[in-house]
Each structure stands twice: as C-alpha cells, then as structure tokens.
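What you see is the complex with one protein chain gone and the rest in place.
In order of appearance the chains are A, B and C, and numbering begins at 1 in each one.
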Amino acid sequence: MSILQKAILLIHCPDQTGIIASVTNFIKENKGNITYLEQHVDAEENIFFMRVEWELLDFIIPIEKVDEVFSEEIAIKFRMKWKIYLLTERPKMAVFVSKLPHCLYDILSRYCSGEWNVEIPIIISNHEEINVIANRFGIKFHFIPITQENKYSQEIKTLKLLEENKIDFVVLARYMQIINKHFTDKFPERIINIHHSFLPAFPGAKPYHSAHKRGVKIIGATSHFVTNELDEGPIIEQDVVSVSHLDSINDMIRKGRDLEKIVLARAIYKYLDRKILVYKNKSIIFN
Amino acid sequence: MSILQKAILLIHCPDQTGIIASVTNFIKENKGNITYLEQHVDAEENIFFMRVEWELLDFIIPIEKVDEVFSEEIAIKFRMKWKIYLLTERPKMAVFVSKLPHCLYDILSRYCSGEWNVEIPIIISNHEEINVIANRFGIKFHFIPITQENKYSQEIKTLKLLEENKIDFVVLARYMQIINKHFTDKFPERIINIHHSFLPAFPGAKPYHSAHKRGVKIIGATSHFVTNELDEGPIIEQDVVSVSHLDSINDMIRKGRDLEKIVLARAIYKYLDRKILVYKNKSIIFN
Amino acid sequence: MSILQKAILLIHCPDQTGIIASVTNFIKENKGNITYLEQHVDAEENIFFMRVEWELLDFIIPIEKVDEVFSEEIAIKFRMKWKIYLLTERPKMAVFVSKLPHCLYDILSRYCSGEWNVEIPIIISNHEEINVIANRFGIKFHFIPITQENKYSQEIKTLKLLEENKIDFVVLARYMQIINKHFTDKFPERIINIHHSFLPAFPGAKPYHSAHKRGVKIIGATSHFVTNELDEGPIIEQDVVSVSHLDSINDMIRKGRDLEKIVLARAIYKYLDRKILVYKNKSIIFN
Partner (left out) sequence: MSILQKAILLIHCPDQTGIIASVTNFIKENKGNITYLEQHVDAEENIFFMRVEWELLDFIIPIEKVDEVFSEEIAIKFRMKWKIYLLTERPKMAVFVSKLPHCLYDILSRYCSGEWNVEIPIIISNHEEINVIANRFGIKFHFIPITQENKYSQEIKTLKLLEENKIDFVVLARYMQIINKHFTDKFPERIINIHHSFLPAFPGAKPYHSAHKRGVKIIGATSHFVTNELDEGPIIEQDVVSVSHLDSINDMIRKGRDLEKIVLARAIYKYLDRKILVYKNKSIIFN
C-alpha cells in the first residue's frame, strides 16, 4: 500500500452530466496529479460512483482547507455524499477476538511485518488467554468478559477504551459476541466482521455444522460491515474452498480457518486503502 | 469415461471389520481384477462406504448372475445397501428444458462429440421454440406445455413418454417447472437439476435478483438430485464465480450461464460414471 | 452486452496532467453522457490508459466526423494512441478449427442463443468433418486442408476469403496450425487463440502430456492474441482447474476442454465489448 502524500476522494451522487469533468478540472487546476480514477454509474439506481486518487506534492489547497473548498466548489452543486482521505495518516484499529486466535495471529503477523499502513493500539477479548498472544507481539490487552448481565456496561467500558485510544475502526477477528445497537451506531461502516460461511447461506452460530449437515460441496467465508441486523451488513469480501463427503465438521473448521483469515485480511487491506464505499447496504469495492 | 467391460459396485452398510477383505476376496476369487477401490467410514454415523471397479474380462460369474451371487455370499451378511452397475450399458437420458437453451446446447454438443457414454432419445420442453435446437441435433422433441390446470395430466403423459423410451434418468437443464411428488417418486435419485445459485443461499425463483440485492461478491450454481423438497435434494456439484458491484443482474445471469452448464455437465458425468452414492440426503462423490 | 447507441474510446499516451478533464469536457460539451470511465496510470512506464463509454443519443458530432474532431481537438495534443468504437456495429468474426469441436460448438451455441453482438459469416477448417457441425448451425463452411507444401498458398486463399466476407477478427477455436507472419501481420491484435495450458507453462504442442509428466496439481487454459512468436502474444484471459494423481492424460484433456471453451468465450466477449487494449505485448483488460 502506497503511503505517498496522496489524497483519495470517494463520491456518490445522482447521475448527471459533467461530474467527472468538474472533479478532474478541480484537481487539475489546483495542481493535483490524478494517479487513479475509477467511476461507474449504477444504471438501475441512477447513481454515480467515483474514487479518485491524486498526489498532493504540488497541490495548492492546504490540506486543512480541502474539505471546505471541495464542498463549496463542487460537492454542493452535484448533491454529493463524499469523503476525502489523506493516505498520510495511519488509522488506528482495535481488534476484538474471542477464543479462536487464527485471525488475530494473522493480523498481528502482518502488522509486525509492516504489511499494512495501520496502528493497533489495543486488543480486546472476552477470553483471558488471548493475553499471551497480545504479549508476544507487544500489544496492550484488555480482558473484558461478557455475561448476559454485564453486557451493556461492558460495552460502555469498551467504547470508553476505544475513545481513549482514538480508535478509528474495529475488527472483529472471530469475536463471538453480538454487539448492541448503541455500540454499532457509534462506528457506522467502521466495524469489520468475519463470518465463517458464505453469506447469506448459514448465518448465525455454527455455520460449519449447518454446512456439513446440508452436504454442500463448497464452504465460504464472508467479511462485512457490522450493522444492527446480524450477518446482514454490507459484504466486503468473500471466498470459498472445496469440501467433500470426506470432510468432517472438524475438517471444515480447519479448512475454513485459512479462508477466514485471508478473507478478513483482504477486507482490512481494502478498508485501509479507502477502496470501499457503501450504498444502500451494498459495498462498492474499487479496484 | 472408460467403456471397457467393467463392473462398478457401490456399497454402504454399518461399519464392521472385514468388509473390504470380504469384498475384495470375492472379486479376486472370481477372477475379477480390481482397477479402483475407494472406501471410507463416516465416523459420526458409523457407516461404511465403498466403490469398487473391476474388469469383467476373466470374471467367472456370468453377468446375469452377479447380483444374486454377491447378495448371497456377501451383501446379506454385512446388511449392505448396494448396487452393481455394468459400464457396458449406455444409460438413456431425457432432457427437460424451458426457455433458456445454454445447458441444452452444452449437453447436445457433448453428446454429439461423443464425450459421454449415454443415449439421449428425447428432449421435452414446455416451450415450443426449443424444437429448433432439437432438430439441429436430430433428437426427438416433445412439446408439453404446462398450465396450472393441465399440470398433473401432462406429467402423466410425460411419464408415459419416459417409459416408452426406456429412460433411465432425467436431466432438468434449466426446466422452470416444479415437478410433483408422484413424478419424482418414480425417479428417486434419478432426476438431476441445475439450480442457478449456491444453495442453500437463494433457493427458489430469481436467485440472481436476490444475489444482486444482497450484494454478494460470489455467485454459484448447484446441481442436485430432485426430491419432494424444492431445492433441498442431495447436492452433487457446486461451483462459483466472482462478481462485483459493476455486475448488473444481467451480467450475473450471463456469468451464471457458463457456471450452470459446466456444473450440470460435471454432475451428469459423475452420474454416468457411477460415482455418486446418496446417504441421508447427502451425496458421497467418489473420486 | 449492451447494444445501445454507444461509443467507446480507448486511449493510451504518456501520462500528463489534464487528460481526463480534457476528454470528459470534450464529451460533455458535445452532449455525450458518460456511462462508464476507467482509467489508470502505469507508474513504471509512465503511461496513461483510459476507456470511456458514452451514449450517442444527443451527441452533436456526426458519427462519421468523430474521429477527425477528436483527433484535432484532443488526441494530437496529448500524443494519444486511440480508437473510437461504435457499439452499433456488429463485428464479423471467422472461426478456424481443426479436429476438436468443443470450442466451436460452444461458440455456435452462444451465437445462436444471441449471447453475443457478432456475426459469424464463415467457419474454416483443415478437417472436412467439421462441415457437419457448420451445417447444423447453418454457417458457411470452407474446407482448407493444409500440408507443408500448400501452406502458404492456402493461407493466401484464406486471406482472400476473409476479405470477401469482410471479416473483422479471427478466432482460433482449437486450430492446430501455426499461422505465418504474412497472415498475422494482416490481423494485428485481431486473431484470438486458445492455448490448452496455463502459459507460459507448457507452450507448444501436447501441453496436457507435459503437465501430466510434470505432475502439476492445477492445469489451465490461456486465450491470447496471436503474434509471430508462438504462444507469446498478449494474454487476454486465463483460468485453471484442479487435477490430481488420479487424472490420466485423458482426464486432463476432458477437464481442460471445459476450461478452454469458457476461457475462449470470455476473451471473445471482452473483445466484442472493446475492453481490451494492448500495450507492449501485454493486455489491459478494462472492467
């Protein structure tokens, strides 16, 4: 992932002529050099989507003014929903995990190898033994056990932790607790989950058991944003692997683990690269 | 597919020691040469499954006696469910199709190229225009339109046609009619359907529309045996293809077509090669 | 594939600021509505690539003048290599085939089902028996046998046939003859071949035999433009399928057939949709 001085603009708005010309003129006149532009129109919804990436080196609008100027000169006219990201910033990510550590290990390995432009200030788990792994990689760990009784208060405590650590987004790396609305509302399109099935097949708990029972020949994993509808949020990434009658539930779980960690990592990478735009519970994933 | 003088034995029975030794001794003592044996035990169900293939060249039991002898000497003792197929016979397959011809074309192309050890005496459709395609390949065509009123009587008529043509099994090559119980009961594990989604995601009608609405990143196709539960029969073969936000419903339909024809063809091939054994609504697919 | 009144512009040129703005302004000012734009810069080569699609409905430049106007107003300034295609035209495709008919059958099935915006005036083969298939689908057939002695003259004869039939591009649907330079030079980036391996592994003849000998676990197929270097032309599309030690060479050939026809069909589809741009022996495939 490039960490040059780049800006990324994500837009959607009602389709109309002249949007691309206006935006690219705006960047050009302010001495930005466009390095990537991808655009398309959803013909059914009549909505225009665009992602533009440009170099900030000679850009004449000061970074802190970009939002204001773009809004006034371009966005309002076209009734855009938009956001400008600067790739110079390292977003802060919190990892939530329950018992199974394979996704956590994969995330931390990438983190320590410098694969991602991200900071991981904290790991949160409802299982104390995850502490060992957090220690191994030198990351602050918080044990936050959840019971039916304490769930709400523990979520409040967790939200406070996220705030203190200035967390930008949360990754549920096989975190087996349903998160309440008051929590998800604070992080709209900023909580990424990995579900261990090819959604919408087998939502909810024990998907490998259901897949085994149904006798499917392929199992999958799905990463998606968390919304208030369980396993119904916008899908970011999916992948599958073949299984056969020879595979027991344990074999499916084993094969699924590899899928889960790769699919989750791809989603995180795309999130960090600002390639995801959500519209009506669906993800546009730019190239 | 080999069409040598071969016999294929499919077995399942409660697991117990000595099954393999007994069966392989039986074949050996009768001068059969085993060319392939695959076996496994479902540890959860404690059921033994096996497929054995042997050459009939020097086999000393006459073909018409094999069933009787095997039953008495081996099968009864182990309480086997079993079937012996002779690859010398060309099974007779009927193709049912509605409006979309891509699977039909694919089947007929393979048929005329000699890819499969099968005969196709008839094509049946509720759409008259399919006649053109049947003619192209010189196959007998029956136009059997279906309405709510005539459905039962047309199914009776169809069953009669299948009987007259000595049809062994039926392939629903995008046949968009639900088949009633009195019909499916006549062809248990002998009607193969192609469903245009990755089951159990998106059963029923218009799966591409549902997939598009849900924003999945992968679509699939599933071939399965038809039972009385719609889209719930034993799965034979599945495959998937990637889609993105750029794919309209029509793009999904286009990409899905290629998947459907390949997945259906693979299922037919495995059926013809006697590699499928059904147990408790799941398919064991031997290698 | 949409066959609305659309224009498609493919461009590559040295990267410089203002290209996108200029092109999109040009289209906008002439009342074209852009429905799709994809653009990227090859940072290593410093080359700008773009594909733009727009509706011609209200476009004020007459179709026969578009090339001239675009050249003068835009293309020359940026030193562009470019081409404007009008999706209103049905390109004319010739199919060359040798003995194995699976790709031919697949192409003709799609053609007769109306999957593609193309015309197929002629099929050419060095095997007389292909005539049966051409007849089945009502396409004109030419038997052009090739020997070492007659090769050059037969190629001349073939070129004449292509000219008479106003052929735009040629598809080698498992055509097992090497084509000479004087022929390929007449159809630069307009001859599409399907090679039955994952290139650059196993170029040349008998790739399945080589793959079997090497013990690979995956086999592939590759569609590419034909150049004067055998199996070295720009790759358009590739796909793979798993194989195992159980697969004989014949099994590989069988599995490969399905791959070949799908990979070739995808390449033809992309060609017809004007999504391919060749630069330095590599294909840019737009989405």
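The working rule: contacts are C-beta pairs under 8 Å (C-beta built on N, C-alpha and C of every residue); 3 or more make two chains touch, one makes a residue touch a chain.
What you see is a predicted model; the values in this text were computed from it and never measured.
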Just to verify: which one of C:H40, C:R174 or C:H196 makes contact with the chain not shown?
C:H40
In the full complex, which of C:Y105, C:F202 or C:Y269 touches the chain missing from this view?
C:F202
In the full complex, which bits of chain B touch the chain not displayed? Write them out.
17-18, 20-21, 24-25, 28, 31, 33-41, 43, 242, 287
Where does chain A touch the missing chain, residue by residue?
101-102, 105-106, 109-110, 112-113, 115, 133, 136-137, 244, 246, 254, 257-258, 262, 265-266, 287
Mind listing the chain C residues that contact the chain we can't see here?
40, 42-44, 49, 198-202, 214-218, 220, 234-240, 244-246, 248, 281-285
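Just so we're on the same page, only the chains that are shown with their structure count from here on.
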Mind checking the rotation angle between the two copies, chain A and chain B? C-alpha superposition, nearest 5 degrees is fine.
180
Chain at maximum distance from chain A, centres defined as averaged CA atoms:
B
Sorted by contact pairs, first entry is A-B
Between chain B and chain C, tell me the centre distance in angstrom, where each centre is the average of that chain's C-alpha atoms.
36
If I count partner chains per residue in chain A, which residues reach a count of at least 2?
40, 43
